[in-house]
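Here it is, the structure in full.
One chain of protein is taken out of this complex; the other chains stay put.
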């Protein structure tokens, strides 16, 4: 932690700041520059106490040195985390494909889709039972009925099931049916929910909030980890920018950035970010090329009639074509499917 | 609702689209331009069905015409909503001052602050019992203990109490102690929580999410309203931008924009947006000048020792000075305090 | 300047970095923390050399300590700069009103407007002769003809004239007619133009680029200052964000932020930021309340027929009403007009 004093800070102001730091039991290393004095502090576990000093006279800035995420960061855990679940490894050598409808609409819709994506090489089935929607007038999901269909699809196909949980009161229920809990982008900073999924012990896929930096995402993961749950998958799904042609802007550079800062696996969801079917394939391929551990896509037997996000779902044929190309790109970057 | 066909769309594509619209029981008004055909649709209650048509061949864009928020918009409710509560009118002729510590830390801290801000003209006491924090290592609030102090401060001073609720399971508990429920910016799109506070019947202050447009904020209000709760206060508290000197960018133009689009009262929180004490006063004054119905500020007996957001809290003296100026500005724009 | 070494950096890596810094003739102050080593460097004039070291093995981050703007910053020039020009003081006790049409369209349009705004208390006449437009199909301005009308309006009314210069080859020409050169937001980072207006010796109003931080704006001012021209007015006119209801988001917090970081006067242009007439008055009043040294507005005898930005221009009556309120707000914050 570094305290930067203003250019004109008086000797007394510098001393008062140093004494304050000492009062917390921390050591200081002042550096007297030509224009400014900088005070290095050893002992960053008291970061939050020192940060309060920002409004002291003469203080210009306080710069933290240690990463604020202790367990999600690569500093504390240099090797990649590989989550093993029912024979599927997430974050390992293989690229993982998560596919299925945006929302579970019926047993037939889900089972048809599940069988198809399984046959083409997906290993995880996605499907929304509880849908957080911007408008209260949109379809909100079938709830537990959808969870039952998901479990049935898993039993029949052997696919793992991932589904979103939106309510801390439902975590236990969803855990009964699903293999992986998804925390949606809108809930990335819902710390009450993060704590509950942390306690659940189930693997969690945490989607990046639309206005969250990578650092914010890692801090959200930290909320889950400190409950004892280290099986976390991070998911890039687009950030809010000024560009309006796409719904959000997919930040693919977040993939290598997260790989650099953290040991956790990274999945990319190209459909929600872009909001347009025609962009799903190029961005899915780009995600694999950028080093993602997997891709999540929406597949629907008949996108035109989908109750949720139809315009961004792939048809069966489009998914087939995507899988062929994903396999090729994966092999170029040293991954299998 | 308008469907715009692509420049090269064939006659058959236009007809297929028109027939599809008719199949929903809607009427069409095609306009054949020189370059493009545009299809006007009458009957916007089926908006979400028509939106699915975006991926049909030849369709370039689908443009909604009606505002997506039915009850939060001024179209449906032209007069300003004024919330009356214990003698205080929010959204009326007076400007409302909400003041108090970021987090309730102790009975003494809260009561001292409450007495002071009451004396200087505040009508609502703020104070966090449950604090959603970016880092799990930060102070998370005193919980029910804090709620009891808030109730005590209300009884003693006559101030109304506003406090944040973060967990749908706590809504009932918080309602027992507080007059107004606050939904924080991070939870603006937590639709589970919005539904619960909607059911509670308590007035709700809804903070704009950092990556939410004004339209998104009004849609979030709609979630509360459709549960039967129309006592909603909107709060501008800064949006996420590229500027790093301030924590967020306070979007004061949102005040007249919301006043234009909606009938609900608007409060401005200048402290969380900017993250710097020195910006609180100028932005609070600017908020009143821009037409806000009130301002929420943090006041702390000793900001340097605050357990939460110390650098942005005002001292008692600073609050006193602010109130004097707020009164003057309010009178210029035809408001009292 | 501070070099932060990675958590696992080896002793050799730290030594190599220290030796490299010494090779530039700079002194180092290493601080060995529990987790990381931090190297303080004295002598920030070689900042750009040290920054190259970012890719050296073991280096995590390099943090500059000194402000990168030497002359635009308040550190080097603690007192406010007041620009005196033809009896008008910009940045002093008075609030300065700049008013006139977006584009000069005819002699009559300009003179009518000039006379009116002068009568109501404006001291500077604005009017575009060269208009940078997003689309090449929009009106681009009358050029030198417009400059002549501006000069005529000045002679007749005594108003100072400000007009935009977009081409380095035109700077000399524009200087012949105008009192203040305006560099538009799109040209804030056009360093060739900044250098030319710097050499001109004419006062310059520099508009903040839509994706520029306050720091970027001060660095742009620095380009003008190092040519020997210190008469610079900064102008906040909105930044690019995700909000689409307004054209840009007016960042009023930039006003006190710039006042804090720099000694230069700050003007606010509420019309270009918002793109809507109805927002001009509330945001102009808010700007004065926030501490701006003046406001620039568009006034047009008949906004419906304006060749440029009609929807954001005020009518004469609206300007009159605005001036009355501006005067009142100004007096509250201790300013006159």
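To keep things simple, chains are lettered A, B and C as they appear, and every chain counts its residues starting from 1.
Convention: a contact is a pair of C-beta atoms (placed from the backbone, for glycine too) under 8 Å apart; a residue touches a chain by one contact, two chains touch by 3 or more.
All of these numbers come straight from a predicted model, not from anything done at the bench.
The omitted chain makes contact with just one of the residues C:222, C:251 or C:281: C:222. When the whole complex is considered, the residue among A:110, A:178, A:250 or A:297 that touches the unshown chain is A:250. Of the candidate positions A:109, A:138, A:157 or A:211, contact with the hidden chain is made by A:211.
By the touch definition given at the top, chain C reaches the unshown chain through residues 48, 51-56, 68, 70, 132-139, 166-169, 186-187, 189-192, 209-211, 216, 219, 222-223, 226, 239-240, 277, 303-306, 310-311.
In the full complex, chain B makes contact with the omitted chain through residues 2, 4, 6-8, 29, 31-36, 38, 40, 42-44, 63, 65-66, 75, 78, 240-242, 244.
Along chain A, the points of touch with the absent chain fall at residues 211, 213-215, 239, 241-246, 249-257, 260-261, 273-274, 278-279, 282-283, 285-291, 325, 328-329, 332-333.
Quick note on the criterion: only the chains that are shown with their structure count from here on.
Of all chains shown, the one whose average CA position lies nearest the global CA mean is B.
Our note on geometry: chain A versus chain B, Cα centroid distance of 26 Å, whole angstroms. Measuring from the averaged C-alpha position of chain B to that of chain C gives a distance of 31 Å. Chain A has residues 240 in contact with two or more other chains.
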